[in-house]
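Just below is one structure, and these are the notes that go with it.
Omission of a single protein chain aside, the complex is shown with its protein chains in their original locations.
Here the chain labels run A, B and C in written order, and each chain numbers its own residues starting at 1.
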Amino acid sequence: MFNPPTELLPTATNQSGTRTAAVPSVGGRTGIARILLSRDTVMIYALVAFVIYAALFIPRFASPVSTGFLLLDVIPALLIALPMTLVIITGEIDLSVASIAGLTSALMGVLWGAGLDIGPVLIISLIAGVLAGAFNGLLVAVLGLPSLAVTIGTLALFRGLALVVIGDNAVANFPPALTSFFTSKIGGTGIPTVMIGVILVAIIFGVVLHLTPFGRGLFALGYSKEAAIFVGIKVVRAKFWLYVASGSVSALAGIYWTLRYSSARSDNASGLELTVIAAVLLGGVSIFGGKGAIPGAIAGVLLIGTINFTLRLGRISDVVLIIVTGTLLIASVVAPSIFEGVTKWLHARRHRRTLPQASASGATRATASGVQERK
Amino acid sequence: MTLDTSPPATSETTTRRANGFAAVLRLREIPVTLALIALVTLTYMANPLFLSQQGVKDLLLNATIVIILSVGQAMVIVTRNVDLSIGSILGIVAFSTGTLFVTFPGIPIVLVFLAGMALGALLGSINGCLVTVAKVPSLVITLGTLYIYRGLNNAWAGGTQYFAGDRPDSFGALSVDTIAGFPVITLIAIVVVIIVAIFMASTRPGRDLYAIGSDPEAAKLFGIPVTRRVLLAFLSNGVLAGLAGVLYASRFNSVGATTGTGLEFDIIAAAVVGGVAIFGGSGTVIGAAIGALLLTTITSALTAIRVDKFWQQAIVGLLILAAIVIDRIARIRTAKKLRLSEARDV
Amino acid sequence: ASGGDAGTGGGAEGDLSITFIPKQLNNPYTDVVLGGGEDGATAAGFAATEVVGPLEASASSQVSFINAETQAGTSVIVIAANDPDAVGPALEEARAAGAKIVAFDSDTNPKYRDVFISQVIAKDVALIQIELLAEQIGGSGEIAILSATANATNQNEWIKFIEEELASNPEYAEISLVAKVYGDDDDTKSFQEAQGLLQAYPSLKGIISPTTVGIAATARYLSTSNYKGTVALTGLGLPNEMRPFVKDGTVTAFALWDPAQLGYVAAFAGKALADGTITGTEGDTFDAGDLGEREVGADGIVIVGPPTTFNADNIDDYDF
Partner (left out) sequence: MSISPEPTVKRSMTPLLSLRGAAKAFGPVIALADGVVEILPGEIHALVGENGAGKSTLVKILAGLYSLDAGDFLVKGRPVTFRTVADSKAAGISVIYQEPTLFPDLTVAENIFIGRQPKNALGLINRSAMRNQARALFERLGVRIEPDRIAEGLSIADQQIIEIAKAISLDASVLIMDEPTAALSGVEVERLFQVARALKTSGAGLLFISHRFDEVFALCDRITVMRDGEYITTHQTTEVTTDQIVREMVGRDIGALFPKVIADVGKTVLKVSDLSRTGVFTNISFEVKAGEIVALAGLVGAGRTEVARAVFGIDPYDHGSVELHGARVKPSNPQAAIDAGMGFVPEDRRKQGLVMDLSVARNAALTLRNRLSRFGLINGTTERRAAEEWTTRLQVKTGSQEYKVSTLSGGNQQKVVLAKWLATEPSFLIVDEPTRGIDVGTKSEVHRLLSDLAGRGIAILMISSELPEVLGMADRVLVMHEGRITAQLARADATAESVMHAATAKLEHSL
């Protein structure tokens, strides 16, 4: 089997691999152990564990119907999470995604209401998303303004434009053939037909991030912009295109939203940005940039989506969902740092005992694992 | 220190000339203030009622709660952190205020204020502890507590809402009565702004907050008690959010499970518009307060001059972007002047 | 508006379940409606009653709740739609799985439900509000409307009737509607919209707010401002919420139906649909417990009762 780069997580390997004991990571682990224990792989375990739990213990969960409803619900977040992962890895953020989706939706409504064919309507809406993303890219990448502040501004601006475009109207009479396509399933599997497209987009983003020179550059960029410039990474261009990608995919999410609910309104998808960011961060992407993986982010979205769905099946209030989401999010970042603190402390204690014989500075004493060392 | 050698004579190569441009950098709130003045003047010319006694009172009332929240947020942002959970904190405190009045009729109002601020302090310091002790980014932590606090508020309040009628009239009167044209709660806000402004500008712990935001690593090396200070910022922000929650209950008709939802970005935007750098280290609470005043005033102004309500949000978005761009231009120009003056100087 | 064939769905005998999906949980008006609904469901003989719903009233947020109910095999879904169309496909799936759909409070597109339980005749509600306001402002002057969300089906219908009435009724010739604003059923927002209205329209004489959140917020603003007593306010409000403002003279009179009855009738309509007693066609009648017999009107609409006018004299007789 080939030895994949550290960020790349072929899901099959993870699930079949045996889990080794947790090992502190000061120098860094190598090879398989590294992949099996990385932050985003843990997320995938959590997702699988939860799905198994739900399938066994939640009545009615284990059915194709669940798959269908669940996936239909998470698709917008899933789509947006993909470019968001890349954006956050470069150390930036995009809070305007949901507003772009809303703007797209509003535009679709107005254009369709004005009698355009559905083809041009979709194309123009998608272009609007591209332009919105380019506008963010211009401000953040080209002018170098802080993305958190900029996208709070465009969050208001794009949602405002959605209101300007469609006002308080709602357009609902989209072609039934199209709207029913957006809720249709592939045969008896329960998997929505549109998932094919979503998976395609996911593969594109996964490959770009993990298997291309461009993706390598994004990680370096997230850690240190200056160092990235010195090795010829085109920082401005890379960030600009990421925002364009983010805008485009948000537009896709807006189109999906409009056609799935067959309702074009200015407030569609509002508040989705926080859900997406929470899911992506839960999936192991570091808010400081430089760390993260597409499979992890997808697992984050699916985990929150699945919990949400099971709670609804059990008719448990959304109150619980938001508390669970918040707690998971905090636990996911606090747990590793507590874990690290404890292992560091253990190490330190061990070393204090063995120190008299110690020499050779800078040399690493234990090659891979503190666990082995204990023998 | 008893250093007794006389200093070596000043040499040409190391002479650094004083430059006055630095001062400009520290006046980041000037553009907002000008914008605010322009906005008020123009709107007044279009609709004189805008500055009628009632109009001014409304403007101040609208801004009061946002001002208090942005001042608190500014303290946190200055330390290179952020608190997204303030809307949820405000909600919980507002609801608990209603609960207090209903559960203990006749409870002294001062006690209610103290209780609200204490609750805010508790919630704020939970944020602070998680951020500092676990050493994890505040954006993630407070996004988490945004959900958790909101969930708790929902669980606690359920469908219960407390209305104006549930609270003593004297409490409601705080947001009605005026002293010299200023509503009482606005005066409270002004006092808060002044206290926090003095704290931030002229006390050692206040300046420490700037140092921490400016370079957290250096702050640690230097021996600034980073953990304690950041905790202090989150705690103060909690206290202010708590105060805002109590005032919210005084001012608005009902408080319940959803009170304060979705405030976070507006508040951060107000601070940013007011010249607080989103990555910490610079900006003032006065600036943040003016930013808040500007953002709330613009909504009223647009209504007063009958701008289509559908345009209002877009205009607010543009304003936020304009503020960021102007701030950047000012910075670049100053940096350029610095560079040129030094180049001539070296 | 056909209720589908009389195929009675599954599980008609015995274990019937009913689920209410309001626009939004944790809203006082909704709580009163749901209280009536739960009473009705018990009285009608449902084995299980559930209330689920989103915490925020956005168009699409109800869909996943409908989906979950579909999967749970709920016999009757009672829904107050946030958007008449957004819930459509989900409701169709639920029907395909055998559920009966009762819309109440706010209608869906008629093709997606079996019956709609309406508070009152929409036109009656519109007329009583304009009548109350005309009386309070002395029959002439500028007025404005402060509504809920811009998409709210029921509010928009009432507003339409109000506009038609103003245009057609010579009694109201001197009244001009100058603005419609939306507080999105959010207290803060409604409060500020009220402020804005008075500033933008200095000669405003009266405001109609056909939503409980809007009227309360507006009343609170008026009662604390200089406009108290000079600008009239009416609309639809909850007596408990409006009591202080009626007592202090900010508001003379406002209207509402009994929200609990709405839920109560919806539960019985659901039972009748599930039992196959009615199909939702015009002329069907069903027993609505304590409220007697109800008839399905045109478009599958069931009317609950006439609106009540509340004023200082009678407000203390009501507790909701």
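What we mean here is this: a residue touches a chain if its C-beta (ideal position, glycine included) is under 8 Å from a C-beta of that chain, and two chains touch if they have at least 3 such contacts.
It should be emphasised that the depicted structure is a prediction, and the values quoted were computed from it without experimental measurement.
For the chain that is not shown, enumerate the shown chains it touches in the whole assembly.
Touch partners of the hidden chain, whole complex considered, are A, B.
Check each of A:Leu122, A:Ala228, A:Ala251 or A:Ile277 against the chain that is not shown and name the one that touches it.
Here the residue in touch with the unshown chain is A:Ala228.
Taking the entire complex into account, which one of B:Lys135, B:Arg207, B:Arg306 or B:Arg328 touches the absent chain?
If we include the chain that is not displayed, B:Arg207 is the one touching it.
If I consider the whole complex, including the chain that's not displayed, which of B:Leu42, B:Leu114, B:Ile198 or B:Ile329 touches that chain?
Touching the chain that is not displayed is residue B:Ile198.
List the chain A residues touching the unshown chain?
On the side of chain A, residues 2-6, 8, 24, 26-30, 34, 207, 211-213, 215-217, 219-220, 223-224, 226-234, 290-291, 344, 347-348, 351-352, 355, 358-367, 370 touch the unshown chain.
For review purposes, identify every residue of chain B that touches the missing chain, sorted by number.
Residues in contact with the chain left out: 1-5, 7-11, 13-19, 22-23, 25-26, 198, 201-204, 207-208, 210-211, 213-215, 217-225, 277, 280-282, 335, 338-340, 342-344, 346.
Simple rule for what comes next: only the chains that are shown with their structure count from here on.
With chains as vertices and touches as edges, which is it: line, ring, star, complete or other?
If you draw each chain as a dot and join those that touch, every dot ends up joined to every other.
Pick the pair with more C-beta contacts: B-C or A-B?
A-B
Name the chain whose C-alpha centroid is most distant from the C-alpha centroid of chain A.
So the farthest one, by centre of C-alpha atoms, is C.
So the centre of each chain is just the mean of its C-alpha atoms; given that, what is the distance between chain A and chain B in Å?
Spacing between the chain centres: roughly 30 Å.
Where does chain A touch two or more other chains at once, residue-wise?
167-168, 271, 317-319, 322
Find every residue in chain B that makes contact with two or more other chains and list them.
If we look for residues of chain B contacting two or more partner chains, we find 154.
Can you list the residues on chain B that touch chain A in the complex?
Going through chain B, the ones touching chain A are 82, 130, 134-137, 139-141, 143-152, 154-155, 262, 265, 268-269, 272, 277-279, 308, 310-318, 320-321, 324-325, 328.
Within the complex, which stretch of chain C touches chain B?
Within the complex, chain C touches chain B at residues 25-28, 30-31, 55-56, 181-182, 187-188, 191-193, 195-200, 202, 213, 216-217, 219-220, 224-227, 240-241, 243-244.
Can you list the residues on chain C that touch chain A in the complex?
19, 25, 50, 52, 54-56, 58-60, 63-65, 67-68, 70-72, 83-86, 88-89, 93, 109, 149-151, 182
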